[in-house]
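What you see is the complex with one protein chain gone and the rest in place.
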Amino acid sequence: MLDFINPYYLQIGSFILINILLAVSVYVPLSSGQLSLGSAGFMGIGAYTSALLTINFDLPIFLGVLAGACLAGILGIIVGLPSLRLTGVYLAIATLGLGEVIRVIFVNWESLTRGSIGLTGVPQIGRELLNLVRGFGFEPSMIGLKNNQFVFLLVFILLFLIVLATIWFVVRQQNSRVGRSFSSIQMDEKAAESMGINIMYFKVLSFAQGAFLAGLAGALFAHVMGYISPSDFSYHRAVEILIFTVFGGSEVIIGSVFGAIFLTLMPELLRFVSEYRYIIYGIMLVILMAVRPQGILDIHLLGRFKGIKRSKGGMR
Amino acid sequence: MLLEQLINGITLGSIYAIVALGFTLVFGVLGIINMAHGEIFMVGAFVGVMTTGVLGWPLWLAFAASIVVTSILGYLLERMTLRPLRGKKGVSHLAPLISTIGVSILLENLSHHIFGAGNKPFRTEFAEISIEIGQVTVYIVQIVIFAISIILMIGLSIWLSKTKAGKALRATAENLETASILGVDTKKIITLTVIIASAMGGIAGILVGMAFNSVSPQMGLAIGLKGLAIIILGGMGNVKGAMVGGLLLGLSETFLVAYGDSGYRDAIAFIMIILILLLRPQGIFGSKMAEGR
Amino acid sequence: MVLDIKNVSKNFGGIHALKNVSFSIKQGEIYGLIGPNGAGKTTMFNLITNIFEPSSGDIIFDSQTITGLKSHKITEKGICRTYQNIRLFSQMTALKNVMVGGHSRSSSGVFSSVFRTKKQREEEIQLNQKAEDLLELVGLLEHKDTLAENLAYGQQRRLEIARAMASNPKLLLLDEPAAGMNEKETDSLYDLIKMIQSKGITVLIIEHDMPLVMKLCDRITVLNFGEKLAEGTPTEIQNNEAVIEAYLGKEEEYESA
Partner (left out) sequence: MDKLLRKSFALCAVLMLLLLAACSGENAGSEGATGEQSGTLNAKIGVVSYLTGAGAAYGEAITQGLKLAQSEINEQGEVNIELVIEDSAGEAEQALSASQKLMSDDNILAIIGPTLSTEFFAVAPEADLNGITIMGTSTTAEGIPEIGDYVFRNAIPEALAIPTAMEKAVERTGAKKVAMIYGNDDVLTQSGFETMKKTAEDMGLEILTIETFQKGQSDYNAQLTKIKNTNPDLILASALYNEGAVIMDQARKMGIEVPFVGGNGFNSPQVIEIAGDAANGLIVATPWFGESEETKVVDFNKKYEAEYGELPDQFAAQAYDALYIYADALKRAGEADRELFHEALAATEDFEGLLGNFSFDEIGDVVMDVKVVEIKDGKFVEFE
């Protein structure tokens, strides 16, 4: 049974969980009608902030991660505020530009980021946790696990809890006054405003939440990988994240979760898929938009799945 | 040095401008940002490489081949990815954006598989001809590129304002429904627009191949993103804006390299658009407010 | 006076959509705004709710100038509207639409929503109750879980009124509520608006259905080419020379509109 705790599976599992966070970071702004192509940039901000703080100032990882996510969130507010004058495609292009600018800064600010060589020796969550529990006199062998099994298991569980908390947060928020405001803005911004909704506030709120989540995912990514470089946060990453959400279903949060799981596992399982992965992605986007623009999962399908009558816009 | 850099900047800027014209035409009529335009441009360049390099065709034939292939691509793009989304209930305005991103990924990676990842040389005798003006060497290709971009801009403006098809096009851009009531065959006009825009991408592709002797699958993304920045800079759907924006970007990139830090070259385009979006969202020549379409 | 329109003008790039228009609405009355297409009626609504700012002039609501206030602030002050071309949140259920309407009369934010504080839960229950009451008022309670886009046309118009009512407006702006309705539906709309009036809510209505306007309104302003042509009770308007002239010959157009 303990053989099942295989570092390889746990590693893939951890990446899936991080990708879920990223997909949700696109989903949240989208739920108020804002398409952000800057998630790779925000992810990079989170990753670099946390990595630099923990490397240079020996900050505990969890503080670093928090700082990274917050900085990304704050940048989200700073960018979100003026971007509100932009709607639809303009916002998408502006955020795409922002992501590129952030990456170029990582490449050029060599004294801080070591440029394209990247940051090595980023403290890894698993090992720090192991040292922590060892401090309490606990050894993995006490429960019959090897050190690295234990480390990967811890990381996986930790990420799982974070993802669970995030989804819980988003769902609760959605089924409330805040969530209703998001979706009303998404459906008809002008009408939403004349219903007394402060568009500015709610748009920045959802945009910044997306940025925060992307930053969080980025910071966790840095501490799982142990090494980051600017090429981890390129335009292709942003598109990949977008595809998680759009493929899985952009109208329901479970769609992001499904998209991230399915599309992360697919190339692992099917080698030939890996070879043609991007070609498949491309074709998939075109077909999806034409046939099923809301993605694989939507509220109707979910309803049918569970035998629940489609009585609620609740998951929206 | 100043003069040489000026020539470099104008050459680069002219190419940017031609790419941006394609973007702006599609946006002007359809209100769609065609994210695949850069990749169509790249395919055009590869057609040039293949016809001149492998098949040994003369340059004018390569131009023709490239225009034909990119026009077909444009037609397919409109037919398979844009038309199914048009007028469909419940399709958000983001759908065409995402759909064309799909096409761009597809074309880029297809080219990887077909042509390989590396740079392909583009050898034509024509690209070797140069003239000396004082200390400065000017290649005929550079002059041709500038001339073509100007001709395309003027031609497009005249075509839009003077000809019947152009007027129909503008009517379509104004309002799809009204135009169709007025008896404009909007379907035909839209298809025509996408085809013309794509063909211009093909022309730009060959020009880049000739000027810089390098064609690779990644160049579509790099130049496509610049073209995008330019139409925001110049004003969406504005022909003059695309031209001026292109030259402006080409010159500022060149002069940043010449007198500043070449590492930030790729960032200028985006810093420019972020600034312009904040200060004057309608672009330099735009008149309409940046409403989401 | 609930609403005072003072010398309001609006230019769109040289075109005068409204020229120096003034009128005032008293508490509790149903006030009509009529005129040919392009007379500037909807523009007037857009100015009151500040979708555009007037080029000149003042709009005073409850003795406060509201010119230049943000749209959502105006809703908070107590003005809410419907749209000529129905703007419901089409993918939301009828109930949710009305609950969104109650936005400005509720307050829970992210924290209280996520942690479901006691206050938040009570607020949700209240809001839900209020929305159901309003749906009942407009006769849509049985459709509360239907997506707005799946409702019939007349039902959508009534849902829009319910949504606007959820913001507890003092002044309700209705933009052609009877458009596309049959006679029976128009009759029940009449009853609905009268009922709204009986709750002490002032109503400003744009409508092309003249019999309905004449029956419903206490007073009327007629706009023509952005200018005020006449003001008065329905009887006065019906007998006004200028109005008759403006409408004559255009009669047919109105019937078909």
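So that you can tell them apart, the chains are marked A, B and C in the order they are listed, and the count of residues begins at 1 in each.
Here, a residue touches a chain if its C-beta (ideal position, glycine included) is under 8 Å from a C-beta of that chain, and two chains touch if they have at least 3 such contacts.
Values in this document were obtained by computation on a predicted structure and should not be read as measured data.
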Quiz item: Which of the displayed chains are touched by the chain that has been omitted?
Solution: A, B
Self-check item: Interface with the unshown chain - residue positions in chain B
Solution: 1, 4-5, 8-9, 11-12, 112, 116-121, 123, 128, 130, 137, 139, 208, 211-219, 221-223, 253-254, 257-258, 261-263, 265-266
Practice problem: Tell me where the left-out chain touches chain A, residue by residue. | Solution: 4, 6-9, 11-13, 15-16, 107-108, 115-118, 120-121, 127, 148, 164, 167, 171, 175, 225-227, 229-232, 253-254, 257-258, 261-262, 265, 267-269, 271, 274-275, 277-278, 302, 305-306, 308, 312, 314-315
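Here, only the chains that are shown with their structure count from here on.
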Quiz item: Of the other chains, whose C-alpha centre is the longest way from the centre of chain A?
Solution: C
Quiz item: What is the distance in Å between the mean C-alpha positions of chain A and chain B?
Solution: 33
Self-check item: Euclidean distance of C-alpha centroids - chain B vs chain C, Å
Solution: 47
Quiz prompt | Distance between chain centroids, defined by C-alpha means - chain A, chain C (Å) | solution = 42
Quiz item: Considering chain B alone, which of its residues make contact with at least two other chains?
Solution: 90
Self-check item: Residues of chain A touching at least two other chains
Solution: none
Quiz prompt | Of all residues in chain B, those that touch chain A in their complex | solution = 32-33, 80-81, 84-85, 90-99, 101-110, 113, 221, 225, 228-229, 232, 261, 263-264, 266-267, 269-271, 273-274, 277-278, 281, 290-293
Quiz item: Which part of chain A faces chain B closely enough to touch in the complex?
Solution: 33, 35, 82-83, 85-90, 92-94, 96-98, 100-101, 104-105, 107-108, 235, 239, 242, 246, 276, 278-279, 281-286, 288-291, 293
Quiz item: So in the complex, which bits of chain A are touching chain C?
Solution: 169, 172-173, 176-181, 183-184, 187-188, 190-199, 205, 311-313, 316
